[in-house]
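Comments concern the structure below.
A single protein chain has been removed from this complex, and every other one stays in its place.
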Amino acid sequence: MGTGRLETFADGVFAIAITLLVLEIPHPEVDEHLGSELVDQWPAYLAYVLSFVTIGIIWVNHHALMVQFARADRAFLFINVFFLMCVAFIPFPTALIADDLGSETAMVTYGLTLSATALMFNVFWHYGRLRLLRADADPREVRGITRSYIPGVFIYAGATAVSSWNAEVGFIIYSVLAAVYVVSGSLWAGRDAD
Amino acid sequence: MGTGRLETFADGVFAIAITLLVLEIPHPEVDEHLGSELVDQWPAYLAYVLSFVTIGIIWVNHHALMVQFARADRAFLFINVFFLMCVAFIPFPTALIADDLGSETAMVTYGLTLSATALMFNVFWHYGRLRLLRADADPREVRGITRSYIPGVFIYAGATAVSSWNAEVGFIIYSVLAAVYVVSGSLWAGRDAD
Amino acid sequence: MGTGRLETFADGVFAIAITLLVLEIPHPEVDEHLGSELVDQWPAYLAYVLSFVTIGIIWVNHHALMVQFARADRAFLFINVFFLMCVAFIPFPTALIADDLGSETAMVTYGLTLSATALMFNVFWHYGRLRLLRADADPREVRGITRSYIPGVFIYAGATAVSSWNAEVGFIIYSVLAAVYVVSGSLWAGRDAD
Partner (left out) sequence: MGTGRLETFADGVFAIAITLLVLEIPHPEVDEHLGSELVDQWPAYLAYVLSFVTIGIIWVNHHALMVQFARADRAFLFINVFFLMCVAFIPFPTALIADDLGSETAMVTYGLTLSATALMFNVFWHYGRLRLLRADADPREVRGITRSYIPGVFIYAGATAVSSWNAEVGFIIYSVLAAVYVVSGSLWAGRDAD
């Protein structure tokens, strides 16, 4: 079976989860204090940006994996559903950290969600790599993908552990991770185009 | 008329209904009690997982049916609309059981929704099977699909009856049904690939 | 320019508007009165079904129009945006009539929304018919579509007028209109297949 509808469905869930994030930003009342209230809820904007970019990165990576696969089978569709279950959950802990970037409990919840997402992403990749690979997939590229995604689980688990000790440091680590992914991914694309 | 836009539309509704589920999880206030409040609302996470996997299964099955059809007609589009009306309703009873897994009324509402969905799924399949089948559809596969979907209505109706007597047992049955579908569907896919 | 992205975008808006309808159904508290509260809000379910089927019909009709067009131009994309603005508004008056099927003001708001949608649908069709028709479009089919969509505006305007006098009668008319469309559309499809 082809991968077309899996991609349409996954893109739908990514697009909805990422667009629902804006609903988690509180609406202050529009009165003479609006300006200061908008400024005071700066953690909500940071949380929006972090989760938007993070889901965006996951979408780009999902995209990069799918081009390696020739087809899908039923187990793969279900693994994709479990993976998307993690992605679609991200707005929930995002709302928690948007309320208070200093709450260790909120930040750990956020980190656990991203760790679970990274884990399911690896399950998704390894299942596909072992059974559904295109005949002409480049073995070096396949090994490169494997090497670059496995650490993600441990990095996010580590960041979650740090969050339980200090929420703000945890938040900074998640942000730096996202920034590094975007910049290195883009540079890689630059080299790629040569 | 082709089946392309029917699939795009259906995938959209599936993706949105499944992603809206996260909005039904209550947001506790972020204060020193956050940890215990997050733990206390464990039924909401179970309800999220059950409904996510259930909608995921329905999506996989819809996918499996559509490949058997050569085309769509107007009546089929409308049957699809009524079927999606059931799927899109699932977030409503999910929010009820998320509040209290022990409420028989909530669990019966959930069961009735899944029973109606299973019924409409059968209507969808039988209409398509009788009028829109691909010329090269494998008769054994068609009979296999028919045999495997008809019991769903009775199983969900039975689980609904059990829910009216004991909500928790009802919930366990819905969960076991989902798990059996995922595992057997995946094993079947395994055999399929040989 | 092709019609592909117009259809993807329109299908997205249709799918989201139709799936958001479930969010307009109030969630009663889960306690010993849940059963009677669920029963008491029956207008909300009727409103859900009516709007779901109505948006479904509009989607089917949009689908039927698009196959007549060879291409899109910029003005057509904008007309499509204005048309979708009406469709995406439907959840708002749906929530009003879900609260109270007996409110004339609510039912008139609902009727005005459907009348505006019918009007924009005609604008959409006539612009496309005059400028973007496929070279091999069947003139009889084109005339048939024109004849069948023009009355919609007047019928919905009339139903709106009736709603201002009696909300329940207005609701029944909207429901009968939707039922007639579904049944006649399906029968027509039946004849079509001969």
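All chains are identified by letter, namely A, B and C, in their written order; residue positions are counted from 1 within each chain.
Throughout what follows, a contact is a pair of C-beta atoms (placed from the backbone, for glycine too) under 8 Å apart; a residue touches a chain by one contact, two chains touch by 3 or more.
Just so we're clear, the structure is a prediction, and the values are computed from it rather than from any experiment.
Per the touch definition above, the residue from A:56, A:102 or A:158 contacting the chain not shown is A:56.
Checked against the full complex, the one of C:8, C:36, C:146 or C:184 touching the unshown chain is C:8.
The omitted chain makes contact with chain C at the following residues, 1, 5, 8-9, 12-13, 15-17, 20, 23, 73-78, 81-82, 84-85, 88-89, 91-92, 95-96, 99-100, 103, 105-106, 109, 131. Considering the complete assembly, chain A touches the hidden chain via residues 7-8, 11-12, 14-16, 18-23, 25, 27, 29-30, 34-35, 38, 48-49, 52-53, 56-57, 59-60, 63-64, 66-67, 182, 185-190, 192-193.
Please note the rule applied: only the chains that are shown with their structure count from here on.
Distance between Cα centroids is largest for the pairing of chain C with A.
Residues touching across the chain A-chain B interface largely differ between the two copies, under half of the numbers being common to both. With each centre defined as the average position of its C-alpha atoms, the distance from chain A to chain B rounds to 26 Å.
For the pair chain A and chain C, the distance between C-alpha centroids works out to 36 Å.
Of all residues in chain C, those that touch two or more other chains are 16.
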